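With one protein chain withheld, the remaining protein chains of the complex are depicted in position.
Presenting subunit A:
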């Protein structure tokens, strides 16, 4: 292999074939998550050290059963592998198959092989193969297929070194197509090969099959291909059926001498036994809800200690800085704007990490597909699909990956409804808001010895989000009309122990991406907010002291009280205060004052800035910096009543508002990209904000 440029290696395989384990073994923490150009498919790339001197770029392509895509995600596989000009077109394709489920997995291999890119076949799950008495002669198989075949136990990392060595060597590669595409449609294929200067029959054949959904073709090229299909009577579906049957026949020939199989008696005891419990009429649902309950209890219980610690550390840091540094604008920007701003980002980490760990475990074990299986019939009643459960559950972490996960839903109407209602699920950005407000209004008591009252309140909010989502979905089902058919042809993988390394990497990568992506916005808004809260129009800020002194001439005030009066006068007359006051009439019926109004305005870009905004607003002009955000909010007084600002009514109303309101630019952007227009994101914004306002209004009036 030459040293000139780093070779690109694409990793392809069926879902549940162990592809992500292999990717993690090859790249470790050297991973980058980005988007494929032009589409919002998660692109995972990483650098792998093949040996001391050679590196390779590994591209993890979406898991797929076939080169014919069923979903938007799977389209990318042919777009990259079938187009030599694609910047991501690999030098080598590594196809990983689940050897314990050999035949169906090999179908994809035979399709990719025919694209004529140097291919390596990895037989994964050899441990299961050994246990089940199946035997695979990989040397013989390698001769039959004409490609290197590497047995692997990706879960334990066995075979990875052999794969690296194989990738380093020049592969002697004899190519003879498995599916003789040209013999089925010679004229059409020759015409495409000439028109697009393609050498491979199968690539040309695939362009005839898939040109309508191919992203790299221009409209004109698509039309040319459509004309060719008609002119040569290229009957796509018949040929595709014939192709699949031919391929399975070829697979049977390949494995004839090299694999001793007895598929019907494969002892999959554990999966059978567990399915009896997990898909049981009653226990199935009980277990599902217990798992959800466990997740929420853990998020609340386990994350609390590190979160308090982070909160305290940052307020200590602010105090220390303000005492150490010379007083001035920069020091104030640092202690009142930047440090609380960063603190507001870092405080997310424990909860996000726990949440993503649970989601990764559910995916890893194979339980997630059972959830789809359990819920499909119920979800269909609400215009959704069993597969909508995965986006809805992921929506608890973040709506952005969740909306991207809707691509596995083939039916457009079901997918659209899922996209529309997913942001109503309480995402992790709402968690800090929930946490802080619940702590203010719900007593920290145990209901029984293990159930925490605040945990129950938190779960209630998540349940509320879910109910809002499902009821909204039902309304949309009534409004939207569609004749497209809905499918649920889905593999139920065998149960596996989660690979803790994968869980750990997911936790780390997701937290990192989230903190840096969300962090940028929070950080910027914190600084902007500090500026708006520290400066005001005209000279009102400068005259604050005079005004207050004049006002309070006859009152006996301590220096401290006087200072507080001056500072709150300043905040009121700052730009932020003026914004807040402007919208105060609109939010007064919900029980909010202008300070909360400032938080609402800043939250419309991204709701996670709420806590940071609170930190900034309440620390402006504070003398005792060591107080945490929570205690500052608890101490806040409502001047109209003289009681605390965060009463049960205001707190609940604010909780409901944040539960329903669409306050995330990134989500709107992703909905725009996924639905290819402004219609749905705009409707979503109006619907969710309206719902939030209405429900918060009702809540406030019930509790006050």
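In this text, contacts are C-beta pairs under 8 Å (C-beta built on N, C-alpha and C of every residue); 3 or more make two chains touch, one makes a residue touch a chain; residues count from 1.
Note that in this section contacts and distances are computed from a predicted model.
Missing from the rendering is one chain, named in UniProt as "Ferrous iron transport protein A" (options: "Carbamoyl phosphate synthase small chain", "Ferrous iron transport protein A", "SoxXA-binding protein" or "Sulfate adenylyltransferase subunit 2").
Of the listed residues A:47, A:317 or A:490, the one in contact with the hidden chain in the full complex is A:490.
Only one of A:107, A:192, A:362 or A:416 touches the absent chain when the whole complex is considered: A:107.
The chain not shown here is touched by just one of A:165, A:241, A:520 or A:679, and that residue is A:241.
Only one of A:147, A:303 or A:374 touches the absent chain when the whole complex is considered: A:374.
Residue-level contact of subunit A with the missing chain is found at 65-66, 68, 70, 100-104, 107, 237, 240-241, 244-245, 248, 261, 263-264, 266, 271-272, 275-276, 279-282, 284-285, 369, 372-374, 376-378, 386, 485, 487-494.
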